[in-house]
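The next block holds one structure in the form of structure tokens; read it before the comments.
The complex is shown incomplete by one protein chain, all other protein chains being positioned as in the whole.
Up next is subunit A:
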Amino acid sequence: MIRITIISSHDDIYKFIDSFIQKHHLHAEILDFKTNKYYDIYFIEVQNKDDYLKYQNIKRTHETLIYFIGPHDFDTIQTSFHFNIQFYFRIEHFKQELLEYENQIIQKIQEHFHYYTYQNGHMIVKLRLSEIYYIESLRHQIIIHSLNGELHERKNLKDIINELDSPAFIQVHKSFIINRNMIQKYNSKEVYLKDHTVIPLGRAYKNQLKEYETS
């Protein structure tokens, strides 16, 4: 479930975003904003550049998407870009701009918030793909290593790569699939990931990695 929060004094902004989510069948819910909670997408209305101070410390991960809604004022717009935001909507044209750029916005949301689901009885795991570092095959099972920890599952690498169906995941060894967004660096023998794991690079997969990197 994608966690969306809207910080706005305008009811119509709230309603319009809600209908936008329903229109695109996003698996998302709109939650009340609390300063100590994490959300995946923020829609924040600002009146002037001083308002940004209030939102400096909002909880975010590197996948969080932030959209500002504010006045058509150069200073305010310029300050907003310090926040690494996705888009700045002009409040008076909010509806038109949201519809105009809806394809890009939806594409971005779908890219960021893909899940891998595993179920075994009442045990259900929904892992965010963007937070997976790598997947390892060990005997007859796979181990998914993510920011949150590990998940063991009886499956083979071929099946998991088909299930993930994401260009972000590439096989670099007969026993390893990695998330290319997690690559820190690589050489002819090894791939170094952002969590400091070193993955062996198979000879047969070298060119494949290079192709992905250049694409």
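Things to note:
One rule holds in what follows: a contact is a pair of C-beta atoms (placed from the backbone, for glycine too) under 8 Å apart; a residue touches a chain by one contact, two chains touch by 3 or more; residues count from 1.
What we mean here is this: contacts and distances are computed from a predicted model.
Per its UniProt record, the hidden chain corresponds to "PH (Pleckstrin Homology) domain-containing protein" from the list "ABC transporter permease", "Cytochrome c biogenesis heme-transporting ATPase CcmA", "PH (Pleckstrin Homology) domain-containing protein" or "SCP2 domain-containing protein". Residue-wise, the contact with the chain that is not shown comes from A:3, picked out of A:3, A:24, A:90 or A:108. Within the complete assembly, A:113 is the residue of A:42, A:68, A:88 or A:113 that touches the hidden chain.
Contact with the chain that does not appear here is found for just one residue of A:5, A:80, A:146 or A:171, A:146. Mapped onto subunit A, the interface with the missing chain covers residues 1-3, 37-38, 40, 59, 61, 63, 113, 115, 120-128, 130-131, 146-153.
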